[in-house]
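Let me begin by presenting the structure, written as structure tokens, before commenting on it.
Note that this complex is displayed minus one protein chain, with the remaining chains in position.
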Amino acid sequence: MASGPILRLKGVSKAFRVGPRTLGRPRLLLRALSDVNLEVEAGTTLGIVGESGCGKSTLARIIVGLTQPDAGVVAYEGADLTDLHRRPPAVALGIQMVFQDPYSALNPRMRVGDTILEPLRVHKVVAPQEAPDERDRLLEIVGLSPALARRYPHELSGGQRQRVNIARALSVRPKVIVADEAVSSLDVSVQGQILNLFSDLRDQLGLTMIFVSHDLNVVDHLCERVAVMYLGRIVEEGRGSLLSQGARHPYTRGLASAVPQPIPGRRRVQPAIGGELPSPTNPPSGCVFRSRCPDVQPLCAEVAPTLDPMGPDHRAACHFPLTLRFETPGGRDAADDLTVSSTS
Amino acid sequence: MSAAPIERPVAPFAWLARTPVSLRAGLAMILLALLAATLGPLLAPDPLELDLSATLQAPSAQHWLGTDNFGRDVLARIISATSVDLQFGFFSVVPTLVVGTALGVIAGTNRWADAVLMRVLDLVVAFPFYVLIIAIVATLGPGIFNMYIAVFLVGWASYARLVRGEVLVVAKHQYVEAARALGFSPARVLWRHVLPNVIVQPVLLATTNFIAWILVGSALGFLGLGVQPPSPEWGVMIGEGRVYLYQAPWMAIFPGFAIFYVSLAAILVGDGLSDVLRPDIA
Partner (left out) sequence: MHNAVQMDAAATPILQVEGLDIEYRSAAQASVAARDVAFSIGRGEVFGLVGESGSGKSTVLRSIIGLLHHKARVVGGAIRVAGQEVTRLNSAALAELRRRHVAMIFQDPLRALNPVMTIGAQLAEVMEAAGLRDRAEIHRRIVGALQDVGLADPEIRMRAYPHELSGGQRQRVAIAAALIRSPELILADEPTTALDVTIQDQILRLLYDLCRDKGMSVLLVTHDLGVVAEVCDRVGVLYAGRLVETGTVAQVLSAPSHPYTAALLASMPRKGERQARLRVIPGRPPESTIDGCPFAPRCAHALPACSAIPPVLAVHGADRASACWRHDELRERLAEEASVG
């Protein structure tokens, strides 16, 4: 299935000016992304996980062209998409986004049919007289009845709206779909339906998918590859299974064991990771995770670790990576209780 | 796969039946006022004709709404004033609404335009409202056209400020981002996705302003800067009637009813429009 990277990010960085404005620009510099390198193979599904403020949404926005990176290169099928103003329009349509909030992602003033027709007509995806048929076909692909085309978004349920969002993204026949927290506002029983839809679409249409989420269970389920982000950096990257076993970065393992699992009798005494996220306007020196890391050493404050190979298809940015050990799949081993620092 | 059946309106005005009752009622009331303004003067007596033998007469079969201190027929004057007042309401509201909304949208989406516009706006709102209008009219000279210019120069500000704030809110919604991600032109994003979602507030403001401007016009008339006294105008009539409130209350009360009628119509239209413009709230 893999046929070379369809999307490549090299040295992508982005900073925002934040804080009070007196005269001119605000003083504080928030480094949302620092030197992010990433390759996505065609036809694969990459999960990007991390907590709020880790830069995962900024990364998604840069990939789809909603935010201009300060530095670095975004290459898609060999074309350079870095400069938003010089993105070749036809090529750029190949990357589409499914947004987080199914309520706010649809124009409340437009019937859902028109929401899907609009890109078909603007970009002349099909001949004008075929557009209504194409709209109905798209609605059916995402599991909706074409009769819903006349409804307004507020007349649909959350799951139906998210299906409309997906149909709209598919309308311009993209090769890459970036889904930013696309199921996090849905109820559990509906969330499963949308996740199945994503995996069906991936298989039927051969889509490449980038699934940005804070929900590790969802990413673990859906994604073949995963990148873990912390404070604007990728700290570990590898096969999706590393979320359940084989993590080498202490943050990855702590994050994974902090996710509540519906399995009784696994209550732990201590939280998986203590402390709070440091301010992204003033990140720690050296390794950004050191202020919360249970295994911190003096070197961590001095030198920032680089994302180094940890084995086949596996990279992690840690001076003292965790050693591999046997872990019961789906469960938490005793070692989790060691990954503990004091509560804040 | 078959195309979804698309219901076509059967009768040409079938869409009207689906609009809210308040909108239809308000429009009907305004239509009636327009009819009165156009046909009324042909049927009613001359609003300027003095009859000093029949001053301050109570409503009677001859003078349905009584006469004023110069013996002029109050009903005739109210009808004759209708076109002046409706015109003033319309010309003070529509240009300010259109220009103010457009400027607000631009300010809400462009940082440089925003910086410039907000300074100009500060300048406009820094002066007391009436002082500014009076100053402008005084500079240009009295008269109804100059009054429109003064109203326009001041009136756009409230719409621009309101719309700018709404745009800043709407632009954060993901459907605006989604439109950008789909490669739509900025003009299309503004016209199809931003504007329809910010238009409710300025339109509602316009329906209430419609009345406020009629009152401003009356105040200017009272000051001798707008409609000049012999020709009838509701506000001026109320001003004249004020003096005779105890002897001849009809002089002030009936023009007051006229203003009340038009404001009710405007409010009904505004209420109905807000339902039509916001299907998600209706």
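A few comments on the model shown:
Read from first to last, the chains carry the letters A and B; within each, the first residue is number 1.
Keep this in mind: contacts are C-beta pairs under 8 Å (C-beta built on N, C-alpha and C of every residue); 3 or more make two chains touch, one makes a residue touch a chain.
Please read these numbers as outputs of a predicted model, since none were measured by experiment.
Just so you know, the chain we are not showing touches A across the whole complex. Residue A:Val218 is the one among A:Ile116, A:Val218 or A:Cys300 that touches the chain missing from this view. Only one of A:Ala256, A:Leu307 or A:Leu322 touches the chain withheld from this view, namely A:Ala256.
Screening A:Ser13, A:Asn37 or A:Ser244 against the full complex identifies A:Ser244 as the residue touching the chain left out. Think of the hidden chain as still there; on subunit A it touches residues 51-52, 157, 159, 187-193, 195-196, 199, 214, 216-218, 220-222, 224, 240-241, 243-245, 254-256, 258-274, 276-277, 329-330, 343-344.
What we mean here is this: only the chains that are shown with their structure count from here on.
Subunit A and subunit B, compared by their mean Cα positions, are separated by 50 Å. Interface residues of subunit B facing subunit A in the complex, by the touch rule stated above, are 1-4, 6-7, 173-175, 177-184, 188, 192-193, 196-197, 277-280.
Listed in rising order, the residues of subunit A touching subunit B in the complex are 64-66, 89, 92-93, 96-97, 99-101, 104-110, 113, 118-119, 122-123, 132-133, 136-137, 140, 146-147, 149-150, 152-154, 165, 168, 171-172.
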